[in-house]
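A single protein chain has been omitted from the complex, and every remaining protein chain is retained in its original position.
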Amino acid sequence: MSYSYLFRDDYSEGMHPRILEALARTNLQQEAGYGADTFSQEAEQLIKKMINKPNANVHFVSTGTQANLICLASILKPYESVIAVDTAHPNTRETGAIEATGHRINTVTGIEGRLTPTSILEVLESHTNEHMVKPRVVFISQATELGTIYSKDELQQLSKVCRQAGLYLYIDGARMGSALMAQDADFDLSTIADICDMFYIGGTKNGALFGEAIVIVNPDLQQHFRYHLKQRGALLAKMRSISVQFIELFKDNLYFENAKHANMVARELATGIKQCGYDFLNSTSTNQVFPILPNGIIEKLQRQYAFYVLAKSLSTPNSSVIRLCTSWATPESAVQQFLGDLKNYRT
Amino acid sequence: MSYSYLFRDDYSEGMHPRILEALARTNLQQEAGYGADTFSQEAEQLIKKMINKPNANVHFVSTGTQANLICLASILKPYESVIAVDTAHPNTRETGAIEATGHRINTVTGIEGRLTPTSILEVLESHTNEHMVKPRVVFISQATELGTIYSKDELQQLSKVCRQAGLYLYIDGARMGSALMAQDADFDLSTIADICDMFYIGGTKNGALFGEAIVIVNPDLQQHFRYHLKQRGALLAKMRSISVQFIELFKDNLYFENAKHANMVARELATGIKQCGYDFLNSTSTNQVFPILPNGIIEKLQRQYAFYVLAKSLSTPNSSVIRLCTSWATPESAVQQFLGDLKNYRT
Amino acid sequence: MSYSYLFRDDYSEGMHPRILEALARTNLQQEAGYGADTFSQEAEQLIKKMINKPNANVHFVSTGTQANLICLASILKPYESVIAVDTAHPNTRETGAIEATGHRINTVTGIEGRLTPTSILEVLESHTNEHMVKPRVVFISQATELGTIYSKDELQQLSKVCRQAGLYLYIDGARMGSALMAQDADFDLSTIADICDMFYIGGTKNGALFGEAIVIVNPDLQQHFRYHLKQRGALLAKMRSISVQFIELFKDNLYFENAKHANMVARELATGIKQCGYDFLNSTSTNQVFPILPNGIIEKLQRQYAFYVLAKSLSTPNSSVIRLCTSWATPESAVQQFLGDLKNYRT
Partner (left out) sequence: MSYSYLFRDDYSEGMHPRILEALARTNLQQEAGYGADTFSQEAEQLIKKMINKPNANVHFVSTGTQANLICLASILKPYESVIAVDTAHPNTRETGAIEATGHRINTVTGIEGRLTPTSILEVLESHTNEHMVKPRVVFISQATELGTIYSKDELQQLSKVCRQAGLYLYIDGARMGSALMAQDADFDLSTIADICDMFYIGGTKNGALFGEAIVIVNPDLQQHFRYHLKQRGALLAKMRSISVQFIELFKDNLYFENAKHANMVARELATGIKQCGYDFLNSTSTNQVFPILPNGIIEKLQRQYAFYVLAKSLSTPNSSVIRLCTSWATPESAVQQFLGDLKNYRT
């Protein structure tokens, strides 16, 4: 099927042209393997400076699932578990990757994809002896899988609960760029680094060809991390292939501009859809929009555009929730065309 | 330290310029994620055609360790094990990746890195009941980690023993290109596919930026393989980033030309070193050369060139075995310069 | 603290005197190790005859958690999962034992501890591709952890759904005796064997010193099971220590008489408590009773009797749900004493 445009996800294209240029520019330079190259050193320094954590450690991996499973498994003892909302990526879209490393995810109901301090405490209260797993890490995503974000205050509350309870806080930042550039964001990357023990900054969904940057803030969790990477098959011989990309993303503001653009066109989509009179599953300020549209219109749109139909709407009859996802590469013209078609189909 | 040239490995550079071009050419085309893109389909077809196995399955992953651990773990039941030579990569350089999936490697002594049918039978004879692991997969590398290759006859002998004993045969092809292009090679990729159940074709060490192509020949081992990939964090959202590279490598003869060049310059190195009167650990026809040089000369060479010093020589006093590794990118001039310096230092 | 009687669980005593006698009688007979002894053969035959499955396999292990983790892990491929109710033992009281073997439990809400065919289908409908685990085994307990039982019709419905969907059905029979002897039970052990693929018959909670008998009905799941047992540390050198007990339990009706007694005294407890005017969390016909008592009375009872206080009652103010558990060894006098005290405290 040939579509006018894919709003299916934020990884439909290759990489931002500047990253392609960077790969070309550095291509034939001989470098050491497995992360001992000068690019990986430089990328690590750039990221540490940006988050204002000179003692952090930075490692590069290929996928978000890889980041999640390696990071969490590196922290946990065999009997320890992860607390996460039921919509968290490792619980819904990672084929049991965490359990495959031997650990349970204690799932709780989220609020628009967000975990609350209360639900953390409830898990702790019901896990009190050796007949049960011992929760040790709290997993959150920023932005969440439902396109929402945690405010600075919410992050700090979570962090406080974790520190008081002896839990580590881990953040999945597959869409960290989009979260940071949300209009209502009141935090930056150094806020993130301040409140958590380990997190990753997503490249794949924000203009990189592939690659995620793991940041280990807590020194207790840094030792021998490369052993974990290698054992799980994550240590690239040409680590430069990721780190060159992250240099380009972070040496000036490309990472933030990419996300800003994605958010902006998502907002245009949302505004236009709202003007057509449609409601939304939830309010988002990132690059995902979840409108509720009549099934007949969805069918027509699907002939032109690719996107996910998530579920029948519970509130509006004969309607469904769809997901529209934008990226650094989404042209405004595609948004305008989509909105134009929506208006036409409506009448 | 600034070197004249790195003979340290075959992944010191980025990617072959034609691959860079291919990534640039296809960069902004919108595609489906996780391997459902047109490039991944095309790359799979190309590889299946080349090996003459229309019913094979092809999957792309990021690293060789990832390929090995996912492939082997996908085959084995919890109590089953892998037979391999002690110099096999999973036994020496993969941080216990196979054991981390729960399986033992039954190691045997190899002959210049090669596994023999006899040693397979010996392992089987000593593993006969439920107090021991049950060997189920035979692991070999082509080319081996010592730069040697199996002949067609040796491959067929191994295959025959495996089939008679109910063992699967798996081939690590990190340096498959170099093996195929060895002057004494009497097999091609379809020979490989004929004699084994599963193998991978290495991209990283033969001109790709990154990426390995897993080929599942045996239909019994094909089902649900993508679940394994996803669970281990190996399924790239932009799978195109690997498959575009493999199209470029295999749409004409780039894969073979890259390897041919690497072998050719390695041969020049070996010939030149022999002419200087030095001996070798073993005879190789691929892109790795293992000369035995006096320690004094090694020290001088190390100021100009990067390479591994493997071990003290057992046969020649005050000498050590070094490894020189060439690639598609190694210029003949670098080889000539090295040989020139070697001659100078000798005198 | 010294109690008049422990109603805490069904494993407060050692073993039924007849089992002790059997151990004494056979004690000095020399036998082969690891299950090759004549007692283990005899116990297997007895159980196979009773369930009318001459081709079943029987294995003996030490604990129920061991049975569950070994059985489930022996069935599942790495990406496959287990469907169970949230109150299922592996989800609540086994320290993540199933996840520790690499597998997710897909939990659903049960009805008084029972799993419904509908909830199985719902899990299947939401697990459709390689980004999610693949459910493969349905886990139920008979009796359930809440003291309820599945009727023959319910078991057959579950079995039918499983077979149609390509799922295996596994039954945790830690309290199988009590289920079989429930007044409303309309099934026997051969019914159990007919409708499922694998189950275990609990000894520990029905008069054995320790030990559970795993029965593998489905021949596809029988091969090499002893490898799993040995690898997990479950194969006793003196397997006779369990099998002699199972011979005694099953050579006549001791297993059933033990359970019948436990159920009978539980019923007396329930009847007496009801006569005092108290309600119950749910209605049970096995050896567990869950009355809802005023907190003040619970405090008084706790000075004399040991039992678990499960949770605040949601329906009755200032009351809590307690669990009273009886066994083959519970004397009727202890029940009468408890009921007498309850009546006294009430006034």
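Should a chain be cited, it is by its letter among A, B and C, assigned in written order, with residues numbered from 1 in that chain.
Quick note on the criterion: contacts are C-beta pairs under 8 Å (C-beta built on N, C-alpha and C of every residue); 3 or more make two chains touch, one makes a residue touch a chain.
If you're wondering where the values come from, they're calculated on a predicted model, not measured in any experiment.
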| said: Based on the whole assembly, the unshown chain contacts which displayed chains? | reply: A, B, C
| Of B:55, B:92 or B:271, which residue touches the hidden chain? | B:92
| note | By the document's definition of touch, the residue of A:8, A:114 or A:230 touching the omitted chain is A:230
| note | Per the whole complex, from B:25, B:49 or B:131 the residue touching the absent chain is B:131
| task | Just name the one of A:49, A:131 or A:303 that touches the chain not displayed here. | result | A:131
| Which one touches the absent chain: B:16, B:48, B:103 or B:226? | B:103
| task | Please give every residue of chain B in contact with the chain that is not shown. | result | 78-79, 81, 92-96, 99-104, 130-133
| request: Since one chain isn't shown, list which residues of chain C touch it in the complete complex. | output: 3, 5-6, 8-9, 11-15, 17, 20, 23-24, 26-33, 61-63, 65-70, 94-97, 100, 204-205, 209-210, 227, 230-238, 240-241, 306, 329
| If the missing chain were put back, which residues of chain A would it touch? | 34, 73-74, 77-79, 102, 130-131, 133-134, 224, 226-231, 235
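Simple rule for what comes next: only the chains that are shown with their structure count from here on.
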| Which chains, if any, touch chain A and chain B both? | C
| query | Distance from the CA centroid of chain A to that of chain C, rounded to the nearest Å? | reply | 43
| Rounded Å distance, chain B centre to chain C centre (Cα mean) | 51
| query | For chain C, which residues are shared contacts with two or more other chains? | reply | 78-79, 102, 130-131, 133
